[in-house]
Structure formats: structure tokens, C-alpha cells
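With one protein chain held back, the other chains of the complex are shown just where they sit.
Naming follows writing order (A, B and C), and every chain is counted from residue 1.
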Amino acid sequence: MKAGIIGVTGYGGLELFRLLSAHPEIDELFVFSSSKAGQELSNEVPHLYQIFNTKLRSIEQLDPGRLDVLFCSAPSGVSSELLPPLTQKNLKIIDLAGDFRINDADTYRKWYRKEPPPAPLADNAVYGLTEWNREQVKKGELIANPGCYPTATLLGLLPLLKEGILNPSSLVIDAKSGISGAGASPQSATHFSKANDSFSIYKINEHQHIPEIEQTIKTIANVDTNITFTTHLVPMTRGIMATMYAELAAGVNSQSIKEIYHECYGKKRFVRIFNEKTNLFTKQVYGSNYCDLTYAVDERTNRITVVSVIDNLIKGAAGQAVQNMNVMFDLDESEGLNQLPMFP
Amino acid sequence: MKAGIIGVTGYGGLELFRLLSAHPEIDELFVFSSSKAGQELSNEVPHLYQIFNTKLRSIEQLDPGRLDVLFCSAPSGVSSELLPPLTQKNLKIIDLAGDFRINDADTYRKWYRKEPPPAPLADNAVYGLTEWNREQVKKGELIANPGCYPTATLLGLLPLLKEGILNPSSLVIDAKSGISGAGASPQSATHFSKANDSFSIYKINEHQHIPEIEQTIKTIANVDTNITFTTHLVPMTRGIMATMYAELAAGVNSQSIKEIYHECYGKKRFVRIFNEKTNLFTKQVYGSNYCDLTYAVDERTNRITVVSVIDNLIKGAAGQAVQNMNVMFDLDESEGLNQLPMFP
Amino acid sequence: MKAGIIGVTGYGGLELFRLLSAHPEIDELFVFSSSKAGQELSNEVPHLYQIFNTKLRSIEQLDPGRLDVLFCSAPSGVSSELLPPLTQKNLKIIDLAGDFRINDADTYRKWYRKEPPPAPLADNAVYGLTEWNREQVKKGELIANPGCYPTATLLGLLPLLKEGILNPSSLVIDAKSGISGAGASPQSATHFSKANDSFSIYKINEHQHIPEIEQTIKTIANVDTNITFTTHLVPMTRGIMATMYAELAAGVNSQSIKEIYHECYGKKRFVRIFNEKTNLFTKQVYGSNYCDLTYAVDERTNRITVVSVIDNLIKGAAGQAVQNMNVMFDLDESEGLNQLPMFP
Partner (left out) sequence: MKAGIIGVTGYGGLELFRLLSAHPEIDELFVFSSSKAGQELSNEVPHLYQIFNTKLRSIEQLDPGRLDVLFCSAPSGVSSELLPPLTQKNLKIIDLAGDFRINDADTYRKWYRKEPPPAPLADNAVYGLTEWNREQVKKGELIANPGCYPTATLLGLLPLLKEGILNPSSLVIDAKSGISGAGASPQSATHFSKANDSFSIYKINEHQHIPEIEQTIKTIANVDTNITFTTHLVPMTRGIMATMYAELAAGVNSQSIKEIYHECYGKKRFVRIFNEKTNLFTKQVYGSNYCDLTYAVDERTNRITVVSVIDNLIKGAAGQAVQNMNVMFDLDESEGLNQLPMFP
């Protein structure tokens, strides 16, 4: 198979490159960059020095007819412009931006403050939360790869929401991300001297992943709700933890929660269910495609706490994209994704 | 004034030492340590080399009659044993452990898994949340200095709970702490190679600060409730952020919240109210006695988010203890506490 | 006294502000910024919110006649332009940039790749390494405050070089700095995701502090030499360690080294000599004006290792600037600089 990556020098793009270059089914890998076309890849990212001596190509040089699969890791708002002219029969596209994730144009406008992508293409996009949308992904031509926060959140909540045992209006999600989630371009908030030894909150009630989570809760669990969702920056490079709170329906206890999770994910390769109240930490999934989950039922408050950790650049971005590619091409879902978490 | 510090080589004790040694009203400072008595202080903590050449004294050498004020920064469970024989007329005691914070013996037993301190002393203890208990602190002989998490939490919630505009049963508090909160003795969870570049959750639904928060909500805001309260470790040395969620009573809006906070804290020296939805970060209070607050009203969910940041070792421990001392001795509340936050 | 700070929102400027605002002899403090004039100071730096409600003034608004002392914390190359029109009788100026540190115009051009400042002003500048230039500083009108690396290096080496017991041509200085040394403006190398959990080397043999160190070795120890000097970035915010190596003259041993250091610095308030081979760490001076030193004599190689740690923003910048001000105005050298190191 021949694969292309647009935006390879961003953090999502670099992880795509790392995973795909070791993927047993990928024979050729073409890398594209709008801003750095013409440069040597390894000039931009010295860790690839003498391993891959490839020039970055401009998007104009991208011939979609030569590719089997194209990953687009451009910033949100850019994919909508780049991808329409590149779509064609027999090319499967996996987009890592937010552009094709939101079904409703007005919702997109409100949260992204941008114009949504053109309708025909957007309407065909499949939301690539692999564990939940496997069948649609399999048949998809354009995958909207989920956001990092939605992946951690939805994998934790969907089993319980689908069973109808949570009070949807009580949902509170407190999410924390490593700083690579903010991307590769230097800004004040991600300056080392500002971010180090500090913990910050940002975009309170305004994060663009809110509608993505709500929409997926609706389409998959058939629950209509507005969530409270808050994002924080942790002084670490990778990792997301979502701590999620909800009121439990009457009669639900720890045992039933455990059964639901094991029933749902027991055979899923990349979701691991830990015992109740396990002290999860993000490093336990560092460098891997795992999503680890635990939960705690509090009888004092009749509330459940669900905890989810992922590597934001892998299960939250590039890893899930490769997982989707595997499904689309009928490969083993874990092909190229067998890296163990790296600890310490 | 003559002051003593028990447990000076712990992190709370070191901050007490730092603050008291620069306090204009303290003439003499005596330092005690159970485990390291007889050692030079600066052998144990090289940053004090050639500044304070003092031997650590054993508790047995502590003559309470020579002191005006005694700070006890021993671990929880130890204060109950150390302090009773040391109490005497004209000695004011400020205890930084949890021992004297919980009024109800069974509650103490349940959460601390220890025997509570003896009744006569315990019954006289005043909970030293300075901004809210100023009058009792003024007359107190034994101050139970608040925990770090309760300080950040209660300063954020009490104004709103007292006004009756939050649904108490909806309270969810998601708290994050720097690792100095776990104390000075090395453990697996605080080993650098384990904690660095990682974010972890711990003691889900079981943190001993839960009953302290609930009790204070009851005594100060007259609200009986069980809270959901979760604690996390951030890979940073100092700082706490509490992100707090509650449903709002009908008719409450941003403007009313703003007014309540300004009314309540407008003249309080150490609480700063930021505009709605400010991106707070813990480093903005690093090294200072400030508690910084912001909030956000979400009309979609009718829920408020309150955010509070403190330096856990200062406003969450030693700083508030000194603030209480100032109140007890009728000094200006900010005496010795005027350090600006240190940034970066 | 009335003091002004140019460039107050940079990291050196913020530390100057923190120190001067608590200095007992400073009555009024005026703050200037080229790029942010007109803004509220606390908008730019939220840690000062509600403490100092001051507008940042433009340099044009600076009336040197109203000030007793002016600190200039502008970038190197800018001071040379800003300061000449501001000099006037009775105004003492302390410049934190590199502009006035180099005596020789060609040397300045070579290492800074800029034009040197105009001669009359430059010729009057006094190099403000307080412990070594106290008398000249006292009489100075314009102080060139030393660089962070030169301060750590020179305080360690000068006592030995002056005694003539080091082979000057054998000097190797391996210096490591926290990232705040690279300034407040975001760049690729100081982006959190790039710098965190990584250690880097930069400007090998090309750092502009090299001629400053060599010139001071010449002027103070009367030794002409070219040094090997290398700089590294440590993933921490503050702190410098310089590890310095030299061959020892015949007959020198540990005892003689110890005596030289104690003789030289025994009465100096801000230099602390530790026992031979002490495991120094930068945090032991964090937030303070101390320079801590240790050394080790290796009989196997006949070489000495000298180790020096400072807080780069304090003893390496703002703290030494205030120390120089104290000397210039005949105040106690430690006025306003009594903060203990903050640990942890």
C-alpha cells in the first residue's frame, strides 16, 4: 500500500509518520507540507536524520491517483479546503482535523468560528471512533478521525450511556492534557517558562470538542444532552486524563458497572478495564494505542466517577487513524500498533 | 514574640521557617524534629547553609513556657499525641495536621483510620480558615489549620453556598495538586521517574479532606451535603487547582455571581477575583499567600464552574498558619506575608 | 528613592519589579515598556493582578530627572540606543543587557554581531560584579550588570585565578541554564513540547558571554587566556550550574583551595562555600541572591573541578542589579535581598 501524509511536521503528522513507516503493509510513504515544502524532512525534525532522507513535497505535487490512503493532519479549517480536490475513487482519506467531525453546519460555525466544509464531502464523512463505529469505518471513504479529548471521554462514557444508567444532564467531564495537544507552533501559553511547574485551565465552556462529544453521544447512545466539559494543560508532553462524573440510575452498583465495561470492551484490543478505583496515570499508556479505564461508584452521593487515560498523539490522533486505516483495508486492527507503553 | 516549629524539616515546616524567620514580629525561632533531633538544620536542608546555624531540638527539649506561639507540622495522627502535654495558658498553638479539624470522632475514625485526639483539647480547636473564621481564630487557643485542598475548595464555594444559589447535592470538585503535597519522604508514587511527564489520580472518593470540606460547608454555610471530591497529582512541585461544578438556582447569572464574590472578598487581602472565564494557572500564585478565583456560568447546562488556585504550601499550609497567628496576636493580617508571587 | 524599570515585562524586568517593590528604600517605582506601553501591567502578567494597578509607560514618557536610579532590562543591542539620551547628572543607571559589558569595540562586534554603544558612555560603564568590583561600582554612574553565565563562572574561578594556581590555558567551563535564561518570547527551542524531558546544547564556542568572562579574568585576575565555554539548556525554569575544570599548579591541595575560598568570600554575604565534593543542586539557591560553590581536587589528574550554582534571574540578573544599587547608594548590600531560597 502507498500512503501519503499531509502536514507531516506537525505533532500528529510526526506520529503518523512514525507509525506508518513501521507498518508492515505500507510500502511507500509520501510526505507533504504546505509551509515547509522543498525542505529535507530531517532538517525539520532532527530525530529522523539519516533514517529518512526525503524532501517534503508541496500539496500541489500530491497526485491522489498514486495513493491508496491519504492522511491529512492539517490544522482545523485547512482540511476543508485541501481535501475536496483530492478526493477520488479508490482513495481512502483519513482526516485528523475537526472539519469533518460535526454534522450540523451551524454547530460547526458556532464552535469553530469558521465556515464548514462543502456539503457533499462532509455528508459522507464517517466518525472514526473505531471501537464504536467499526462497520461504518469499514465502508467509509472519508474518515473524520476523532479529537483527542472526545476519544478519551467517549470511550469512558458510551458503554454506560448506552445502557441508560447515567443521568445525562448530570454529566461533568474534567479533562487534562499534555501540552503537545496544543500543537507544534510556539505560543505564549506553551512557552516552557510559562507552562513548566504550572497547571492551567483554558477555554472554559468553549472548547470545540464539546459539540463533537455531544453529537456522538446522540448518534451512538441516542441520548440528547448538554455536557459540562472543561480542559486543562498539564506540564507534561503527552497524555490525557478525563475524569468524568454522573449520577447513577437507581439500582446500579459496582458489579453492574464492571459487567457493562467487560461486556463492551472485553474483546476490544485497545481498551483495558482496570479494577474499580485503580490509581491510573497517563504514563501507563505513553507511546501506545491503549485507552485505560477505571471507575468508582460512590454510594454517599449516588454518583459514578469514570477515569480514562490515553496518549493524546496516539489513541487520540495518529494511532486511532492507523487503526481506522486497518479496518478500512480489512487488516488486523492492531497491525502496526503493537508498541507496548514505554515506561518509565 | 517567640515561636516554635515542630516538624521543621517537612515541607510545611520548611515554609513555616521561611516565613517566620522573615516575620517582623518574631524575635526568636526554635525548631524541633522528632526524627532528626541533634542534627544541624542546614545539614538536613542545604538551602539554609550559613544562614541559620541551629541544631534541631527534640520535642522533649520543648519548654512551652518559653514560647508565645507553637506551630505543629507533624504528620496527621502525631499531633494528637504531641500537643496535649504542651498546651498551657498563654501559649497559642497552630496545628497543621488533620487531627483537630474534624469535630465528630466517628467521622475522624472513618476517614483517617486513626483514633481521634482527646476530647477536651479537640473541642476547643478552632478551624482556621481565616477569611471565614476570623473572629473565632482571634479568640482561639488551638487552631486547626485547614488542609490544602479544603482551603482552595472552600474559598471558592462558600460565598455561593452561603447565598443558597448552588444545588448542594450537585457539587463535584475535581482537585489537582503539585507533588509537594505528598510530603518529603520518598515513595514509589512520587519517585521522579514515575511521576515526571505523567498525571495521576489517587484516593478516588476516599480522600480524608472530604469530611473536612463537608463539615465546614455545614458550619459556615449551614448546608448539609455529601460532595464528590477527587484528587490528582500534577508533575509540578507546588500549586493546587480546584475545578468545581454545581447547578445554579433559577435566576442566577454571571452578574450576580460577580457581585457575590466581590461583596464577599472585595476587602480580603489574600483572595483575588478574576474576570469570568479567565485562564488561571497555578504559577500565578507561586510563592505567595494568594487564592485566585474565577468562575463561568454555562447557560447551556445551567451549571457554574468555579476555579481556584493556591500555592499548597503557603495559602494551603504555612502561609495561612502565619495569617492565623497574625489574627490571634492582633497584628496586621498580612504581616510577613507580603511576598509577591514569583513568576516565572 | 525613585526607581524606573525599562523592559519590565521581560523576565529580568519582572524580577527587578518583584525585588524593588519590596525594597525598603524605594518609595516609587515607574515601569516602562516599548512594546506594551499603555497596557495595564497586571494584564500582561496576571500574578500582579490587584497588587499593582499601574499602566506601562512608553520610553518617551520617561523623565530621567524624576528618577534616582534607572534599571534597563531591554534586549542586548537596544540599551545602546535607549540609554544615551537618558543619562544625566544624578541619575544612576544599571543596565542588564550585554551592551556596555565589553570594553573593546571589535570584540563586541565579533560576538554580538552588532554595533557597539557610543564611546563616551561605554567608556564610563563599570562592570558590576559586586563581590569583585565594589569600589568602582560605588562610584559608578552606569553599571553594566554581569551576564548570568559570567556571574556563576567568575565567582567560582576568580579567587583561584587571582592566586595564580590554575593553568589558564586549561580552563574548560561547562555551563547549564534553566530555560528562563532564553527570555520571555516564545521560540521553537523553548516550546514546552520540544524542551520538556530533554537536555540540549547550543551556541557551541559561540556564546556572547565568552568575551565577557575572558575580559573580566584579564581585568581582575590579570590573566590573559582563551577559555572553552559551553552552554546547555536544562528542562527547568530557573537556575544555572557552571562546572569548571582546570589544571592545578604544583603543590596546591584541597586545604589550600579551601583557605583561598574562605579568605576571599568568608565575609561576603551572598557567596556560600560548601565542603569539598558537596552535591550542589540549583534549587538550593532558587529565589535567592546566593551563589553557592564547591570544588574537588583530583589527585589522579591534578585537576580541580569548581562548581557554582545561582538563580539566573536573581544573582544572575535582577538580584545582582539591586545589590549594585545598594552599593551605589551606600545602603547595606543585602537591603531588599534577604529572601531565603525557596525549597521545595
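One rule holds for everything that comes next: a residue touches a chain if its C-beta (ideal position, glycine included) is under 8 Å from a C-beta of that chain, and two chains touch if they have at least 3 such contacts.
The structure displayed is predicted, hence computed values, not measured ones.
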From the touch rule at the top of the page, work out which displayed chains the omitted chain touches. A, B, C
Per the definition of touch given earlier, which of B:Ile6, B:Ile179 or B:Val252 contacts the omitted chain? B:Ile179
Residue in contact with the excluded chain [from B:Ser170, B:Thr237 or B:Thr278]: B:Thr237
Consider the whole complex, including the chain that is not shown, and state which of C:Ser21, C:Ser80 or C:Thr305 touches that chain. C:Thr305
Where the complex has a chain not shown, which of C:Val45, C:Leu62, C:Ala184 or C:Val234 is the residue touching it? C:Val234
Contact with the hidden chain, among C:Ile59, C:Leu280 or C:Leu340, goes to C:Leu280
Note that chain C touches the absent chain at residues 169-170, 172, 174, 176, 178, 189, 193-194, 196-206, 226-228, 230, 232, 234-239, 241, 243, 245, 277, 279-283, 286, 294, 296, 298, 300-301, 303, 305, 307, 344
In the complete complex, which positions of chain A touch the hidden chain? 11, 14, 18, 21-22, 45-51, 180, 184, 196-197, 237-238, 272, 274, 278, 280-281, 283-288, 292, 338-344
Residue by residue, what part of chain B touches the chain that was omitted? 11, 179-180, 182, 184-188, 190-193, 195-197, 235-237
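FYI, only the chains that are shown with their structure count from here on.
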Is it true that over half of the residue numbers where chain A touches chain B are used by both copies, so same, or is it different? same
Rotating chain A so its CA atoms sit on chain C gives an angle in degrees, to the nearest 5, of 180
Whole-Å gap between the CA centroids of chain A and chain B: 38
So which stretches of chain A touch two or more other chains? 193, 196-197, 235-237
